[in-house]
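Of the protein chains in this complex, all but one are displayed in their positions.
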């Protein structure tokens, strides 16, 4: 099992390597009747596309998506949707050097140990390009969530020491700044910080956050399939993420119960909470408040300094990584976080439809 | 799907409520031939048993496990192992009050929203007693890992502001201190801190850590089933956990690549790393170094202060929770973390057996 | 993976051996709000209980079921339902002889090859008693199907050469005759046939049939999860079943298209079919007509004649099986077929709820 399938009802299977012919995804279990065309998906892919600013690699990749199946007369048919993105600018260069050694912070060594050898061209399957399939599928999940009145929004919370000021939160800014920060001013500061790092041939880590609004209470399951557990897996499965928080996360470990409990209260005749330290999830099930997730991302492992490592012959050597690499992973990973969150929520929503006998009886006695 | 099944090959299904007749677990896919008796399991259950110190509830629960199937002549047969723990001291008291309102920080409200009603006696399925099945199954997973030379060890890293000094790490101390800390001195300080909190009718959060030694490189899968992603899910599925870190976790977001990369080097003819910021996992696959996980746990939501909340009729009310509740969740959750980690690793090890064609051919041509 | 879990949303896990302490099942994903008590389940278990007539083993087994979890105040809570049946009359006799050799037609040899050894007492996990868990869970599935207006009815179609005359079909007769035939007269003839076989120390095969009424059109999935494919698996997973037919089954291979096609027509304003050769399923999806399944069951392998076999030391030996064994498997397997069919249909119904976007949107905008 290479573990390239995700989801129970809304199930996606991604495929493809950094320097292969193409990458793609098959979405099985998409409900029938959703209006869908390539542009619905393309605008998500464009958010992870490189070459659009100074802080992303200057590699030019068109990353144009094509729908191969599952859509008829403009609507999904309920059968598998196959999406493909061709690799167009993968220059056939000499990889023989990189083939023989293990780059620090990369999966070269662990792939070799697992599989006996690896596609060493640009990271192969462990490349960030693997997320193309996730984003393409996630775009469809987002469109369905929208139809259910649920919005998912991820953004860069911090880059190195520079943190977005949430009082200046602007959703449009996320899409417009190269940092994907919701605060234009912090974004400017972050760009300066990145510039400094790059001049030192170094890279920077950061934090991304995702908020979900409109999710009804009652979604998620109480034991192993807790909504927060599945979100943690979804987010931690994005390369370079080293920590995941729900709501106030790590901070809650330093609190007293009296500070951390969210008091229930009534608002417009509905149950709500006075605070949201829990991040919208109690006992693994959504409570109707905003779901809040945070992911901490390590700095790009590819840096332009001489590094110590070993090669396949077991010799300690010094290497200098070449090529084009983002000085930070976060801004392009933000849309991946948004998509993984959307995929996880949608699956939980579909699974939840059979939670009560009453709902099932009305469904079939319609 | 109530989501009570965990694992792909080594698959467990837990059941039972806090105040039902019994709780238990069925383990399907346990390899045949493992010597197993009740005491192998009991010593893990005893570590989560309440009533053994001043910082756990004074409820007396025997929590004695019985093997109902799957073991014959002292060894596992390969067929399902059914384990049961009877609830013995669940006094049939009046729960009518608690039935009508939603305790802050608990899953009362979300269960009602999901299922239409709930077993309100002592938390029902959302009670900490649900973890009995996890620990019973985890004990078996640990025994198999031992046979493979892999050790899993969890402990309390901090309680409120009191952190264990890892230079004083002593594995035996974990089992002997009521705090499950590996540092006896910090444990004393933590007990004082807990005492103070309890006198204020309050509760405390904390952090637990788990280290895995002996795990070979190459375990885990590269995309959605990354070893760290599955561990994050496993740990986040433990009630009250609000954040999960792998290796240096959140700290990596503040680092430069040059600081965070772990340099590969040779030691006794084997590839190893000079540092282990990554926590033993690269690209979702184990790298042969110590796996390091951390979980941040919120303070016990049941506190003995008057709290504001709402009831099922939509009235804002004030409540006073009665009963016996731990002032901190962490010390008894440590063994749950150990078990969830063991279950996740064992499953990954079994799945990994078919990663290379060569291994499969030698297996069947034996 | 010992493969003891069945279903995707309504998921059951069975456990237990013929001569262990108990057998049981955990049902996960049962919708909340179903009124349920032990007697709902007991009446299904009673249909597979031995010792009730001359054609079943005279072993006395109470097979009383107990609900251990998942039901509160008389209704299912949505959390796992654990059911247990204690083995009461499993006399601790000497099995050392049977332990050493392989009974023809039994799984003794294959278990030893797979697991290295086996629980040889009365067949262990490969005993017919394994179906207790299936029937207990199936009883709940049947109760839910009833609430949806769907009835599932299995019966003995033939015993050896004696076939039920379907023009005399009487549902009550199925429950009253020891043969589980729906035709009292054929049942008498079958009993005579069985008597003759028993006097020759031999056993007899037979055929069972299952019909489903009220299943709406549109249930099942078009590719690997075809409704008939899943039913075939469900039925073939019952020990001793060697063939499965849907609708006219094998007969269709001898037909012309013009004979075999079911013509669509209108009846009371609804689409229906003039004939039902297809057995209610087209392209893997239910068409609203009666679903018809047939299973062919081999004769009981335990016969009271001297048989040739080999033992674990690789010696060819002669054996005489002792004990109490039914001369035919079919009558007690009928309720197992009914239950496996019900479990499969219910799961398909729950999965189907997310087939159309419109349904999902109305579900959440309710």
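In order of appearance the chains are A, B and C, and numbering begins at 1 in each one.
Assume a contact is a pair of C-beta atoms (placed from the backbone, for glycine too) under 8 Å apart; a residue touches a chain by one contact, two chains touch by 3 or more.
These numbers come from a predicted model, not from an experiment.
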For the chain that was dropped from the view, give me its touching partners among the shown chains. A, B, C
Touch criterion as defined above, residue of C:122, C:138 or C:206 at the omitted chain: C:206
For the chain left out of this view, which of B:62, B:147, B:166 or B:266 touches it? B:147
Quick one: which of C:43, C:114 or C:324 touches the chain that's been left out? C:114
Residues on subunit B that touch the omitted chain in the whole complex? 8-10, 29, 31-34, 76, 78-79, 144, 147-149, 216, 222, 349-351, 353-361, 363-365
Interface with the unshown chain - residue positions in subunit C: 1-6, 8, 14, 102, 104-107, 109-111, 113-116, 125-126, 130, 158, 160-161, 197, 200, 202-207, 216-226, 228-237, 239, 242-250, 252-266, 269, 271, 274, 277-279, 281-288, 296-303, 305, 307-310, 314-316, 351-352, 354-356, 358
Since one chain isn't shown, list which residues of subunit A touch it in the complete complex. 1-5, 8-9, 11, 13-17, 20-24, 26, 28-30, 32-33, 66, 68-70, 72, 75, 77-82, 84, 114-119, 121, 124-125
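Throughout what follows, only the chains that are shown with their structure count from here on.
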Does the subunit A and subunit B pair touch with the same residues on each side or with different residues, judged by whether over half of the numbers are shared? same
Closest to the centroid of all CA atoms, by its own CA mean, is chain B
Farthest chain (mean CA position) relative to subunit C: A
Report, in whole Å, the distance between the mean C-alpha point of subunit A and the mean C-alpha point of subunit C. 45
Between subunit B and subunit C, what distance separates the C-alpha centroids? Give it in angstrom. 38
Residue numbers in subunit C touching 2 or more other chains? 8-9, 29, 32-33, 78-79
